Every structure is written in C-alpha cells, then in structure tokens.
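Missing here is one protein chain; the remaining ones are kept as they sit in the complex.
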Amino acid sequence: MDVILFLVFAIIAVLCAINVVVQTHPIASALSLIGVMGSLAVLYLLLGAEFIAAAQVIVYAGAVMVLFVFVIMLLNAGEEVHRGRSFVVQVLGAPLLIALLGLLVYFAQRLFPGAPMVRFGAFRGGTAVAVGRALFTQYLLPFEVTSVLILIAILGAIVLARKELD
Amino acid sequence: MQLWLIPAFPLAGFLINGLLGRRASKGFINAVAIGSVLLSFAWVLKTIMGLGDVSSRYVEHYFTWIQSGALQVNFDFAVDRLTVVMLLVVTGVGALIHIYSVGYMGHEGGYYRFFAYLNLFMFFMLTLVLAANYLVLFVGWEGVGLCSYLLIGFYFLRQSATNAGNKAFIVNRIGDFGFSLAIFLVFLNFGTLDFGGVFANVPGKPETLLNTIGLLLLVGACGKSAQIPLYVWLPDAMEGPTPVSALIHAATMVTAGVYMVARSNVIYIHAPVAQEAVALIGLATAFFSATIGLLQNDIKKIFAYSTVSQLGYMFVGAGVGAFSAGIYHLVTHAFFKALLFLGSGSVIHALSGEQDVRRMGGLAKKIPWTFWTMLCAAVAIAGVPPFSGFYSKDMILAAAYQRAPWIYWVGAITAGLTAFYVFRAIFLAFFGAYRGHEHPHESPPVMILPLAALAFLSLAGGFLFDVPQFLERLFPPIEESHDVTLVAVSVAIGLAGIGLAALFYVVKPSLPDSLAASFSGVYKLIYNKYFVDEIYDAAVVKPVVNGSRSLLWKGVDVGLIDAGVNGLGWSARGIGGILRLLQSGSIRSYATWVVFGSVVLMVAMAMAGGVR
Amino acid sequence: MNAVPLSWYLTLSGVLFTLGAAGFLFRRNIITVFMSIELMLNAVNLSFISFSYAFRRVDGQIFTFFVMVVAAAEAAVGLAIILTVFKNRNTLNIDDLNSMKDEYQPAQPEEASETAPVSVP
Partner (left out) sequence: MDFLLLSLIKAAVVAAVLLTTLAYLQWVERKVIAHIQVRLGPSRVGPHGLLQPLADVIKLITKEDLIPPHVNKFFYLAAPFLAITMSLLSISVIPFGSEVRVLGQTTWMQLTDLNIGVLFILAVSSMGVYGIALAGWASNNKYSLLGGLRSSAQMISYELPLSLAIASPLLLANTLSLRELVQKQGGFEFGFLPRWNIFQGPWPQIISFLIFVIAGFAETNRVPFDLPEAENELVAGFHTEYSSMKFAAFFMAEYANMITVTCLTTILFLGGWQPLFPASMGSNLVPPVIFVLAGLVALYHGLNPARRKDRFTLPVFAVVFFALAAVFLLPAAREAILPLFWFAAKTGFLLFVFIWIRGTLPRFRYDQLMAFTWKFLFPVAVLNLLVTGLLVALVP
C-alpha cells in the first residue's frame, strides 16, 4: 500500500514538475506546480507530517499559488518569447544539471543506503500538537521574527504594488 | 528618603520648559522653573529634617550603572554634612537667582531656553553634590560644564559670547583631562570609585601615589574653579547674562573644585606635596587676580577677577588644612558674591546695558536699593567685622598663619587689595557725579527682593551659620588661634584698602591718573592682565593650529591616508575591470554559475567523504 | 513490500530540485522562473520532512514551516516587484531585463559612474 501510494504520487509530482518546466504558458506551469504541491502534501502525510501537509496545501497551494495565478491573469502573460540567448547557459546548462542530479541521487543513496524504511504511521511526531509545542517553546524567537518578516513583506508588497494606482 | 527627588525636580523643570516652553506663556515658564527649584529646596529641607543632625553618612543606592569586569559603578547618592551645606547653598541661592532672573531676563529673547538651561544646571549641580562616587560626581561635573558653556554662549548671535563659551569649554577640558586621569588612578589602585571605599583605604597607600592623585585632582579643580593657570576662561565667561554669572560663575559651579578638594580631604591630608600645591596655587591666584582686579573698568570683570581671587582664598583654606574654613568661605562668598553680581546686574539693568564703571557715578541716590544692598556685600567681602566675609576670611588667615606666617601676610595684603577694588567699583559707580547718558531707573521688586535677602545673608550669614562647627567631625580639626593681633592686622589692612579707595575715587579723583602715569610700566602690565591670554595664544594655540595644518592635514591626511584609500580604489577598479566580464546582465547565466559552484562543492564533498 | 526506503524520498527530492533548477536556467518568463524557485523550495522541504522522519524529530518540519513562511513573504514581495517591472518595462522576458550590464560604456573606469539621466516631466 505504502509503495503504491508513494509511487503514484511521486510519479504525479515528477510529471507535474516536468510540466512546470516544459509548458510554454505560465498558467499551465502554475497549475502543474499546484499538482506538485498537492502530491507532495500526500507524501508529507506518508512521512507523518500531517500538520505540515495541511499547511502545504493551505499556504502554498491556497495562498502563494493563487497570487501567482492572479498576477499571471492580471498581466495577461502570454506564451514565452525566445529572444535573447546566453552562451553560458546553452553550453554549460544541461551537463551541469545532469551532474547535479547525479550527485544529489548519489548523496541520497549514500546518506541512507536503504536502511530506514518509511512506514505510514510509524512516526507520529508531526501532529499539530507536536509542531505547535516545538514552535512555541524551542523555536519561539524564530517564530516571532518570522511574523515580523511577514509584516515587512506585506508592507513591501503594498508599497511596491501601490504604484500601479498612479 | 528619596534623595533622587532633589535633582529630579529641576530636571523635570528642564524637560517641561525645554520641550513645551517655546509656546508657553512667561507665567507658565516662571512657575515651572522657579517652582521646581523651590520644590527642590523644600525637599532638601525635608531631607535634612528627616536625617536629624546628619551625624553619619547616609547613602541611597539606585541601580548598578556600569558593570564591566572589576569595574562596578553604582548610581548612588549620599548625604553628609558637607553635602547638606552645599545643597542648601545651591538650592537656596539658586532659588533667589531664579527669582531675580524673572525681572532681569524679562525683555530678553529665548526666555524659555534660559530657564530650561538654568534648571538643567541645577540638576547637574545637585547631582554633582549628591554623588556618592567619583564617576557620578564626574557626570555632574561635566553636566555643569555643559550648562556653563550653553549659558555663556546664551547670546549666541554675538561672536564674543560664543568665543567665550568655547574658551570656557576647552579650558575646562584640560582640567577634566587631569580629573579623569585621577579617576583612572583611583580605580586602578583602590578597585572602586566609591568615596567611602576609597577614603577608607587611603591610609597605607604610598605617598607618591596619593600625591599624584592629589595633583591630578587639583588640575581638575583648577579648571573648574578657575585657578592659575586655567583661570583665563572665567573673566570671559561674563559674556553670559548676569544671573548666570552670579549663579554659575560665582556662587555654585566654580566652587565645585573647592567642594571636590574638600570631599577628597582624606587624600590631601595624606599627600603633603599635593596639599602644599593647593595652598600655593590658591595663594598665587588670590593675589595675582586681585591685582588685575584693581584696574578693570568693566564692573562685571572686576567682580569676575574678585571671584577668581576669592576662590584662591578657598584653596588656600583647603591647602593649609582648614577645609571647613574653605567651605565656610565658600558659603559666605556665595552670599556676597552672588549679591555683588546681582547688584551689578541691577546697575546694568538700570543703565540699560552699560557696564563700564567710568561711565557711571552718582547712582546712590537714583537706585538706592541697589546701592545699599551692594554696600552690604562690599563690607562683607572687605572683611569688616562682624559681617560674614570677616568670619570666613579671618578663619582662613588664622589657619594659614599656623602653617606659615608668610602665607598669612600675602593673604592679608590680598584682602586689602580686595577691599580696595571692590570699594573702587562702589565709589566709581555710586558716588560723585553721573558720567553716563542713560536715565537710570530702579529695578522692579522681583529683582530687589532677592537682593535684599542676599544682603541680609551677607551681613548676618557669618554668625548665623557656624559652618566650621557644623563640619567639625568631617574634617581634621583646625588648631584654634586666639591671637587677636592677627585679626586686628587683617581687619586694619582691609579698612586701609577701603580708605585708600575712598581717597582715590571720592576725595581726590585725580590721584589715580597721576599714579598711573608715574608707574606706567606696571600699570600697563596689570591693565592688560599680565598678557596671559596673549602668552597662551602664542605658546599653545598657534603651535597646535599650525602643526595640525602642516603636519596632520597636508602630511598625514593627504599624503598617507588619502593615497592609501585612493590606491585601494584604483586597484579595486582594476580588478573589477577584469571581473566585469563575468557580469553579462543575464540572470540565467548567473544561475548557471551558481549551479556550477554547487556542483563543484558537492564533488569536493563527495571526494572528501564529508557526509558520513 | 509494504515500506519505501527513505532514499527514494530523497531521490525524488533531488529530481524535483533538478527540475526546478532546469526551469530556472532554461525558462525566460520571469513568472515561470519564479515558480521554478518555488519548486526548488518544495523539493528542499521534502528532504527536510524526510530527515524529520529519519531522525524521528519534529525539527525538520519546523524548518519546512519556516521555509513556507519565507516563501509566502517572498512571493508577495517578488510578485509585487514583477508587477512594477512589468509596468516600467512592459516585458516579462528575463533576457530583456539586463540593464545591470554596462554595455554602452567604454572601458574607461572613470566614466563608469555616470549618474542616471533625470527625466523632466
């Protein structure tokens, strides 16, 4: 069961991610990205992070991506135009990415060579209670700092976007 | 006991007037300024009542101000009998001068500013007096210096006023430098700055060390109390409004040096060389500035040199071991010198700004209140018994005779000079025929009232307040001398001074000019204040300015620092010129380089086996 | 076969990250590039959660939480910047936004610091 779930959602995630990259229209990319996020949320659930899974959908899919879709609609962004080209990217890009992927996979295998097996329900440390407790005790200061960050981001976004008016 | 309230009232007054005063009415400003000082005075009285006879030192701890390694400085206030005397003088005389200022400053601009500064000064002065350790004292010390600077330059549109303010500030810095060195030494050798802790450990310390500390403290005291060689700022400080001269440059701030020396009496008793130096500098200053005072024509300058001279007297008192006599003189001096300044302020007010005694004369009839009150101050300062100056001056001279008779003689002659120049000023201003053009008018009651109060204190203060007896347990005892001849001699010299002044300026007004003609060399020397300012300018100021210009600016700054900085800039530009080839402006190529970097890092990590 | 090795999750994370990087490198639309960054962040989040599972500690999830918050803030500001850029330049193509490159200046370093021309309305 776990294997099936993992494979299904991993494949969905990878396909959607590929779609993000290859689609020429931004809104298609955005919706594919939502697909990635949704399947990642399921994977989080499998890994026992239920609160983060819900937050993933609410924050990422429900708020951040809505912003993206909004901006795309507002600017009426169309298909991509291939105009400029960068010599560096064209020559180095693909080999570097393949090397990166290889290295990442290599490290993943070397770090955990098959030993820890993920069973759904084996780790239940991701409940809202556990996360909340950690957030409000050990990570209280970062948490508060984050709230300040968000406040600043709101102000910044308002100030920047306000120029639209005049 | 809430000692902190004593300085807190003027501070509140300063904040209120300083922040809101610009729009407030004069009544409001007066109420806040005078009210805060009166409240402070009342709180001093209440504190004294609460402490009974203040037989022991009472300390209040507020908070740990500085905690750094071994250095722990508490923000503490303390009260003992010396503090009580100072508190009463500062708040009492301060309150009278505040009231006087209402009349004197009534027509000046920056009214709220003036009173805000005065209140700030009161705050710092009270902090200075109440301080329980050297650092808090230093805070007050610097604070009063700041206020003095602000108030000397009160008429900041006048170039001479700002120059005088700067001069006072800079000269005081020299003194403060000595003072801070002394504080460092104290901390280094005693491990604390607290008065109690320091003085308890003084016996047993090497005498050289104590002498050094004493001399450095003396440097500080010389700066603040205008002693040779740092007295030059005080006469110029008369550029400030007259109440300021009375409060800061006669009654309170300039006596801070004397207070500090008296406070550190334990150190000086164990440091004979330093104490000797205190006495000598005091004596020299007293005599020297008395001679300058003889020939001044600006009424405020006369009293300024007189102040320097009287401060010298106090130092003599402290130097010969009669600390209580020095403080006694401090108190009486606060009365009669404040009165002299306020009186001269009244005269200047009456003459709409005229300060030159040569253009006064015959004012006794026109402004009788001012005349009579100033006459009280004059007899007090001249040491005529039984007025206040007689008691304190006589006590200092007696103590000096015990130490060394020649000090007594110089002091006595100085007393005669003092009597002469003070009465010279009185005679020139109030007797004879009027030589000016203005129409003199008597000052308003709000100015006369403080004058009257101070006149009473000048006359009766000597036997009303027996300061030495009050302080007797605090200082080493003075060997009492009951040699009536000494007293008689000094009084006689003083009376002779008055008589001479009467002869010169009332009976035979032509005599001074003929004397000046026959002793023209000495006359010129004294008239130009021994050319001290010019000597300082040539010896100190010019070399510093020229050295800065040629060596530091042209040499070090342009040649060394600028060259180095510019060289860095040029090399950065050169390297940047090469590196800018990487900057294609395309984010995607940058990102490629980032990926490249991370791949390299990961390869390195894999080869080094960095992860497990 | 009722359990998945943890390395599979990490591999998936690596694959997603690489795809995100590829999007960043090869896409020209600034919004898509931005979305690729979000994809990379998500990939990193997945590995954080995997580590959280591996070490049986909640800390990894807290990190993910903070990454999300920062991503949200970043999206708000970033998209506002994109709006402004679009308004000023009327383009979303990332290759057109290369004014950081100093193309028109000769190699003389002194003249590099020319002040921006002030447009008079």
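Read from first to last, the chains carry the letters A, B and C; within each, the first residue is number 1.
Rule of thumb we're sticking to: a contact is a pair of C-beta atoms (placed from the backbone, for glycine too) under 8 Å apart; a residue touches a chain by one contact, two chains touch by 3 or more.
Keep in mind that this is a model prediction, so the values were computed, not measured.
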Absent chain's touching partners (shown only) are A
Sole contact to the chain not displayed, among A:21, A:47, A:61 or A:103: A:61
Of A:34, A:47, A:135 or A:157, which sits in contact with the chain we cannot see? A:34
In the complete complex, which positions of subunit A touch the hidden chain? 27, 31, 34, 41, 50-51, 53-55, 57-58, 61-63, 66, 69-70, 73-74, 127-128
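In this section, only the chains that are shown with their structure count from here on.
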Counting only chain pairs that touch, give me the topology of the graph as line, ring, star, complete or other. complete
Pair joined by the larger number of C-beta contacts - A-C, B-C: A-C
Please report how many Å separate the Cα centroid of subunit A from that of subunit C, as a whole number. 11
Can you compute the centre-to-centre distance for subunit B and subunit C, using the mean CA position of each chain? Integer Å is fine. 66
Which subunit C residues reach two or more other chains? 21, 25-26, 28, 95, 98
Expected list for subunit A, residues touching two or more other chains, is 84, 86, 89, 93, 97, 100, 104, 107, 111
Touching residues on subunit A, where the partner in the complex is subunit B: 84, 86-89, 92-93, 96-97, 99-100, 103-104, 106-107, 110-111
Considering only the defined contacts, which subunit B positions touch subunit A in the complex? 584, 586, 588-589, 591-593, 595-596, 598-599, 602-603, 606, 611-612
Listed in rising order, the residues of subunit B that touch subunit C in the complex are 573-574, 576-577, 580, 583-588, 591-592, 595
